[in-house]
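Apart from one protein chain that is not included, each protein chain of the complex appears where it belongs.
Let's look at chain A:
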Amino acid sequence: MIRAELKRMAEEERQRQERLFCRIMVCAGTPCLSAGALPVLEALREAVAESRLDAGIEAVGTGCMGPCSRGPLVKVRIRGKETVYERVTPELARQILFSVVKGRRPPTVAALPPELPFFARQMKVVLANSGSINPERIEEYAASGGYSALSHALHEMTPEEVCREISTSGLRGRGGAGYPTGVKWNLARKAPGERKYVVANGDEGDPGAYMDRSVMESDPHRVLEGMALAGYAIGAEQGFIYVRGEYYLAGRRLEAAIRDAERKGLLGSRVLGSNFNFRIDIRTGAGAFVCGEETSLMASIMGKRGQPWHRPPYPAQRGLWGSPTLINNVETLAAVPVVIGRGADWFAGVGTARSKGTKVYALSGQVETTGLIEVPMGTTLREVVFEIGGGIPSGKQFKAAQTGGPSGGSIPAEHLDTPLDYESLEAIGTIMGSGGLIIMDETSCMPDVASFFLDFCRDESCGKCVPCRVGTIEMHRLLRRITSGTATMDDLYRLEELCDLVGATSLCGLGMTAPNPVVSTLRYFRAEYEAHIRERRCPAGACSIEPLPPGPEGPELLHAAGAPEEAD
């Protein structure tokens, strides 16, 4: 396919959609599918066929629409006007369709108001196509402007210019650390090497995070286009997408997308009639959290145990099979076509002074509407929780928000007005992370939360370096003593000491950040830890602490073991 053919394909699809009287979109992301979206879609397709309106009405499965807890979601678009329906059953879907056919007003029972803050307060850039295009049709992606950034770059920009554009945009890694993407690309571009590789990191292991899964499921071509742009910029001809093993649907859709793109000449040899060749292969993860770390991920791509190795040399200098390798998170790569397509200046105009663009969050936990949201950098946590998320259900109090998964920390209620950007989050002792945002109410016990994350890290430690392998086990043991009411203040001091040690001496990010949940909960909820130890009670009522054995031995034992009164 050459440039003109791409334009024609996009134009034909746009005209086809414009001719439609009504387009009914059913969310076919994993959460909605498990809530029963498939029977809804089938019912709609049958009804369309029955009423012989195939030409005027179309029912399609799309990617994620956002408010996952309200699924299955259905979006009806009549002459450009869209209405979203929640918790749709097959019967309700037929009702909606028939009222549309007969020109009556569709039922409003399950319709979400368009001014709902969940939709109104968002800004969709990376998720722009999610929930409105069929991820299995390359034509729909092209119709929404897809692959035009690649075409523009291949024909009108040099690789240096692409790198410069990314640098100017201020795009930073969305996987957690927030490393400037442009710097990384330039390093990889300048690194000497016959062969170079581009890797998309889709091994989204943080419990409570599913942004990458959703992007891969809802808009797979966007990731492919981002990878191809990266390949062009650094001079690579081979890319790998490392998809987490649990994400069957994402893997399947990516596979189909790669096949379609190759057939249309948008991947493979001589992309869009240029001299640029680019192939993409999928590698499926096999269930190891540590593989989200870049050196472990490369070991895994090469068929080895996912254990990290020492940096430097960085992957951009020596990566896969000793060649320069550019590793970016899926969400970062998905933002690339926007940066090139709409221009670096537009992108840099969104967000805060040092954190540019938008960020996708997976909002979950004790909040009214859970789901996937995208907001400009710098939106405050209060807006996200209370406006977009609709607040805490059943009249409970907000207690904390956990960001960054097991490597992050918690944000207490007094910091609700913190803007969500890289610097502000770091200042209050947590990290942006990949975008998991778990809201906890007053029934969550913070030492227990810390213990949960340490249990996770203990389990997922690859065992290569001692501080992480042994340290996480010891820290988890100490936390268990605290939550079971058998700890002394001495244990707490030992725990703090271990936090420093493990963080400072571990080999890779997993161990270095493993103590973070403990450090940050201790920082804001120390009183809760002390209540467990000194008073043997759980203020949140989540831990079951057995009463002390009767008689004077109990408290005396505790004091004998060293619970100094003066400590605070």
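We take it that contacts are C-beta pairs under 8 Å (C-beta built on N, C-alpha and C of every residue); 3 or more make two chains touch, one makes a residue touch a chain; residues count from 1.
As a convention for this text, contacts and distances are computed from a predicted model.
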*Can you tell which of "SDR family NAD(P)-dependent oxidoreductase", "Simple sugar transport system permease protein", "2Fe-2S ferredoxin-type domain-containing protein" or "Hydrogenase HoxE" UniProt lists for the chain that's not drawn?*
"Hydrogenase HoxE"
_Among A:405, A:429, A:447 or A:485, residue touching the chain not depicted_ = A:405
*Of the listed residues A:62, A:238 or A:366, which contacts the missing chain in the full complex?*
A:366
*May I ask which residue of A:213, A:318 or A:458 touches the chain that does not appear here?*
A:213
*Of the residues listed, A:59, A:438 or A:514, which one is in contact with the missing chain?*
A:438
*Which one, A:8, A:263, A:304 or A:396, makes contact with the chain that was left out?*
A:304
*Since one chain isn't shown, list which residues of chain A touch it in the complete complex.*
30-31, 33-36, 39, 67-69, 71, 90, 204-210, 213-214, 245-247, 283-289, 300-306, 362, 364-366, 370-371, 402, 405, 436, 438, 440, 444, 452-453, 456, 459-460, 462
